[in-house]
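All protein chains but one are shown in place.
Order of writing sets the chain letters: A, B and C. Residues in each chain are counted from 1.
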Amino acid sequence: MKKIGIGVLGVGEMGKRHAENLRRLTPGAELLAVADVAAARARQVADELEIPKSYGSLEALLENKDIRAVLIATPDKFHAQSIIQAAKTGKDILCEKPIALTMTDAYAALDAVAKAGVRLQIGFMRRYDPAYAAAMKRIEAGEIGTPLIFKSVGRDKDEPPMAAYQSGVNGMILYNNTIHDFDLARWLMRDEIAEVHTYGTVAIRPEVAQYGDVVASSVNLKYHKGGIGNIESYVQAVYAYDVRTEILGSKGAVFVGSIEKVPAVFLGANGGSQSLADHFLSRFADAYLAEVQDFVAALLHDKPVRVTGEDGLKALATAVAAENSLQQAKPVKVTLERSVAT
Amino acid sequence: MKKIGIGVLGVGEMGKRHAENLRRLTPGAELLAVADVAAARARQVADELEIPKSYGSLEALLENKDIRAVLIATPDKFHAQSIIQAAKTGKDILCEKPIALTMTDAYAALDAVAKAGVRLQIGFMRRYDPAYAAAMKRIEAGEIGTPLIFKSVGRDKDEPPMAAYQSGVNGMILYNNTIHDFDLARWLMRDEIAEVHTYGTVAIRPEVAQYGDVVASSVNLKYHKGGIGNIESYVQAVYAYDVRTEILGSKGAVFVGSIEKVPAVFLGANGGSQSLADHFLSRFADAYLAEVQDFVAALLHDKPVRVTGEDGLKALATAVAAENSLQQAKPVKVTLERSVAT
Amino acid sequence: MKKIGIGVLGVGEMGKRHAENLRRLTPGAELLAVADVAAARARQVADELEIPKSYGSLEALLENKDIRAVLIATPDKFHAQSIIQAAKTGKDILCEKPIALTMTDAYAALDAVAKAGVRLQIGFMRRYDPAYAAAMKRIEAGEIGTPLIFKSVGRDKDEPPMAAYQSGVNGMILYNNTIHDFDLARWLMRDEIAEVHTYGTVAIRPEVAQYGDVVASSVNLKYHKGGIGNIESYVQAVYAYDVRTEILGSKGAVFVGSIEKVPAVFLGANGGSQSLADHFLSRFADAYLAEVQDFVAALLHDKPVRVTGEDGLKALATAVAAENSLQQAKPVKVTLERSVAT
Partner (left out) sequence: MKKIGIGVLGVGEMGKRHAENLRRLTPGAELLAVADVAAARARQVADELEIPKSYGSLEALLENKDIRAVLIATPDKFHAQSIIQAAKTGKDILCEKPIALTMTDAYAALDAVAKAGVRLQIGFMRRYDPAYAAAMKRIEAGEIGTPLIFKSVGRDKDEPPMAAYQSGVNGMILYNNTIHDFDLARWLMRDEIAEVHTYGTVAIRPEVAQYGDVVASSVNLKYHKGGIGNIESYVQAVYAYDVRTEILGSKGAVFVGSIEKVPAVFLGANGGSQSLADHFLSRFADAYLAEVQDFVAALLHDKPVRVTGEDGLKALATAVAAENSLQQAKPVKVTLERSVAT
């Protein structure tokens, strides 16, 4: 059986999960190496998962000629640069979202990919979630008629430590969280977002303001064909990891998502209680696996990837517009111009 | 047992329900008369409910000295004028929402009420719904910590006939539907709305545009203390009458609402199906009853009403700002100025 | 409008609710009097509900010639005797379940009713519950194919005080609780129960054994046409008033019931919680009303009642068989013989 030699760049929580899925559950992939600037971490993951090699730098892994494709799970701010370097060595790429933190960087990455003629898939794994995929199938079958309203909430359970804000490793709420919903908003509505309006708040944690971030945001959406919508993101919902989406059309609606972790309810004299979802790695475990399997299948069968660099660009463009709306306190049009100020 | 003599003005679908609740289920009330410009309709309702008198005009009913209080369920555009006339005759008033369709009219109504020294309650019956009331109790007890995000959807099931738009009898979507959520948004968050931003759409029914209305709207909210939120309204959701609200705070959340009509699920080879809620009169049956009972109790025990004319004014002010945002395509501050252009 | 003069016999919790429904919400009824051996209680209810007369005895009420029909809500052990007395005075009867506590008494009641030529309806109000009624409509339409399995649970929330066992006023668990399910088991399956097998337990409250009762029971069912089933009853479930039923057929299934009291969920750092149903008077409020309205409608339009004395007899026969099974520790056939030992 033919296998695709793969390397994983960045083996933090997310990268390690991808490595596990590639190593154990993706028969068409041969995970040859992992790399991390923390060389010891790379080594440990390689040991644990029985991966042949580990590297202390991106560059070292990219020199490995047996590796045909890489999965990029480095911090957000290095995504674009990682893509460029990987493309230069001719490797196909599956990069975590967001593609970049600025439009300029995103275009630089896309240019490098185009020039090298390699594949680029962006990690919008929700498209591979069984529930979201089932919803899309119904929408494509016309069951809800013309899509008209898109609603989504994305709530993380636990208050991030202040260190997460200080490090600046990952993008802010709109770039790191809401970007998933910006992608769903395009994909499920089968239309492009024309304009957005954002409110944000730091009311319950004012110290976040100094890092230019908010703890919650509400982004109003307007589509080219007339649809409307709203996306809420909240990074410290306390009660659960809660991701739900509703798409309403002229003939019906689809609701996706649940906050239940396991189907078990406990009932006492003071009412009922449930164990609720708490993390994206458990909620979207199936989606993360299907995502890497689909990427590897595209390579094996020489087909285009299904979530493209352009998808990454358009979601980013929406995040940039939403951020600008928040800063400028007015609605902002979504544009694909190369140099949108942010 | 002492009873409050009451008359109902306007006995369309809503007014008739109020009459039934007053006649049969409110022991402290004595429903003495109903009035409607369609005199035959008033007579028919009086016959059916065994109410002593019916009138073909508001004025005729107001002359009845045994009537101490009136319930106004006339078309929206006559609310303010009806309040003014009733106040002049010294009667206490429970008026359906909205209090008026313009700030000028609302202030005229409030002035008349103040001058006459009568009570005015506005028909935001959702505050009396057992589920919303239970939510508020928990919020007031501090269970969700500081309220931070308000989310609400209000979806009617059936596409309104075009005649409903042509008649102009009731206010448009923001004045007639969303106004309920504007009230909840203030009440449950225990704060005032500072600014709003609205997108609306007629994409699936363009002919509605000529009447200045939309079939769906998404209103972004910003509160004085920093909270944010969003309200969606949709008048032709097809699948159900769907009213749900989420309030998120620093320590937890409350979700209110369900689309289930009766607790019965039907399961066949092609999956499950349920009977879903279809109308506000059934979904909020308990709330409508509790509302009139509370109004009558306030009169019997000489206490202030719980949903005041000022509540009506503030919800209206939010609707006016939301409408202006929709027209002007920018965020608009909520103001209580007497003469906001609309 | 023609009205049926009615009297209510027994105005404890249940009888008072019936009186309220007849007095306020059943336009075709004129509630003329209530009676209770506790004359003061009868007077108080009459005052509160503005009912013309109250009596301190059943006999006194039955002498009232303006009363055409009576609703019997006396203690279970007096049901049969009350029916007999009422029938003798020619009045139509709606009697709470069970029709009697022995087959001998039940036949005596039915004989008196037949001799007098009056109507007798038995208070199996669940048939009037919107969810159960919707289920039956689907079953009758053939949507689940041939009914094959009947499952039902009936759980009361609060541990009954020992006084309730000592008084012997009401029948034991199978006669007072499970009897509702025995009726549903016949009605929804559209077949008769042929044989039953019962296990019971007093494990968590051994002192109940001295009164011949159990705190929980599990009754296995076998139908004439081959269907099977099971009914669980539990009088101290602690967490909620929980009544749910499943009917499975060759082509599908229907599930009825929910333990949710109001559609409101509270979510905190320790998971979610809900307010749960706590009492039959709230869970089945609509059913109790529809029941008396249907009884009055049958009288007004001179039609047979829909839940007959024979239905009462057959449910009782099943309870007797279940009780005998519990005592004799073996399966027992359901028989309609006049003198089944119990």
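In this text, a residue touches a chain if its C-beta (ideal position, glycine included) is under 8 Å from a C-beta of that chain, and two chains touch if they have at least 3 such contacts.
Computed from a predicted structure; not experimentally measured.
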**Residue among C:A141, C:A163 or C:A203 that touches the chain left out of view** = C:A203
**Prompt:** Of the residues listed, C:Q44, C:T104 or C:N220, which one is in contact with the missing chain?
**Reply:** C:N220
**Item:** Candidate in contact with the missing chain, chosen from A:A46, A:M172, A:A203 or A:A253
**Value:** A:A253
**Prompt:** Of C:A133, C:I149, C:A285 or C:L300, which residue touches the hidden chain?
**Reply:** C:I149
**Those residues of subunit A which, in the complete complex, touch the missing chain** = 1, 24-25, 27, 50, 130-132, 134-135, 138, 143-144, 251-258, 260-269, 275
**On subunit C, residues whose C-beta touches the chain left out of the figure** = 145-146, 148-149, 151, 153, 155, 197-204, 215-218, 220-222, 225-230, 232, 234, 236-239, 246, 248-253, 329-331
**Request:** Could I get the residues of subunit B that touch the absent chain, sorted low to high?
**Result:** 238-240, 259, 267-276
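Here, only the chains that are shown with their structure count from here on.
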**Message:** Using only alpha carbons, which chain's centroid is the nearest to the whole structure's centroid?
**Reply:** B
**Fill in**
Cα centroid separation, subunit A vs subunit C, in Å, comes to 57
**Asked** If you average the CA atoms of subunit B and of subunit C, how many Å lie between those two points?
**Response** 39
**Request:** Mind pulling the residue numbers of subunit B that touch at least two other chains?
**Result:** 251-253
